[in-house]
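As you look at this complex, bear in mind that one protein chain is not there, while each of the others sits in place.
Up next is chain A:
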Amino acid sequence: MNATTATDTAAAPDGARPNLHTVLSLRGISKSFGAVAALTDIDLDVSSSEVVAIVGDNGAGKSTLVKVLSGVHAPDSGTIDFGGERVTLPTPMAALERGIATVFQDLALCDNLDVVQNLFLGRERRPFQLDEVGMEVRAWELLRQLSAKIPSVRIPIASLSGGQRQTVAIARSLLGDPKLIILDEPTAALGVAQTAEVLNLVERLRERGHGVILISHNMEDVKAVADRVVVLRLGRNNGEFRVGDVTTEEIISAITGATDNAVSRRRSRGDTASPTTHTITTEDAER
């Protein structure tokens, strides 16, 4: 693992758009935690220069799928093809070495280390005589690119706000030269400007030929940047759409598993009642 020689993703020069090919292909992935079947028979394909959004309710299994892909959990069954070969991802290191970079939902940062130390954790420059200055300069470049509002990179992660931490976690995934970048709810804690930057970044990554998996609960973000939407429901595939030819309603009904669902009921109610004068009725309170 040596980041000194690898070009960092976000800094890579704009090359010609490479031919599209399948980067990742999952078949029949299942994973149970004791009696809970978190994932059942999941299929998923991601090609280069493609942004695939994975959506689903809370507990649908999105983060579990991410953890299977990043080597945190081993799947119980199923196959993973990455970059044209059949692979196993027994450890996070194996996934990182193959070029799968992940921003975890829980961020996975070390509170006692500072921003630079966290960014380069596990792939420090010059392992026997750390290149602190080089790493600090690179850290600033990456953070500027994401419009990060971080006052100092030499303060412990513990003293950053939630959104600042999220930016650090995203910046970390850009180090090295990953082929596939997985973002598990990357914008959940971000401000307006930072969210826009992350969406821009996702588009830039696509232009440079990377595959991106984006997990989000925000349908606007998904529709803005994703090429395809894959819906998980209760740990199973529950539909797959091209973003161009699907409405938000259709996605939502696939997520909730019904056309008549809480979201659509709210919407239809919102159409009739003026939102400003809407008062809480007993029916609302029950929900």
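In this section, a residue touches a chain if its C-beta (ideal position, glycine included) is under 8 Å from a C-beta of that chain, and two chains touch if they have at least 3 such contacts; residues count from 1.
Heads up, the rule we're going with is that contacts and distances are computed from a predicted model.
Engineer: For the chain not present in this complex, what protein name does its UniProt entry give, out of "Succinate dehydrogenase hydrophobic membrane anchor subunit", "Ferredoxin", "Xylose transport system permease protein XylH" or "Cytochrome c-type protein"?
Structural biologist: When "Succinate dehydrogenase hydrophobic membrane anchor subunit", "Ferredoxin", "Xylose transport system permease protein XylH" or "Cytochrome c-type protein" are compared with UniProt, the left-out chain turns out to be "Xylose transport system permease protein XylH".
Engineer: Looking beyond the chains shown, say which of A:V87, A:L113 or A:A189 touches the absent one.
Structural biologist: A:L113
Engineer: Check the options A:E124, A:E185 or A:D221 and report the residue that touches the missing chain.
Structural biologist: A:E124
Engineer: Which of A:L20, A:A158 or A:A258 sits in contact with the chain that's absent?
Structural biologist: Among A:L20, A:A158 or A:A258, only A:A158 touches the chain that is not shown.
Engineer: Could I get the residues of chain A that touch the absent chain, sorted low to high?
Structural biologist: Within chain A, the residues touching the omitted chain are 1, 70, 72, 91-93, 96-97, 102, 104, 107-113, 117, 121-124, 127-130, 133-134, 136-137, 140, 149-160.
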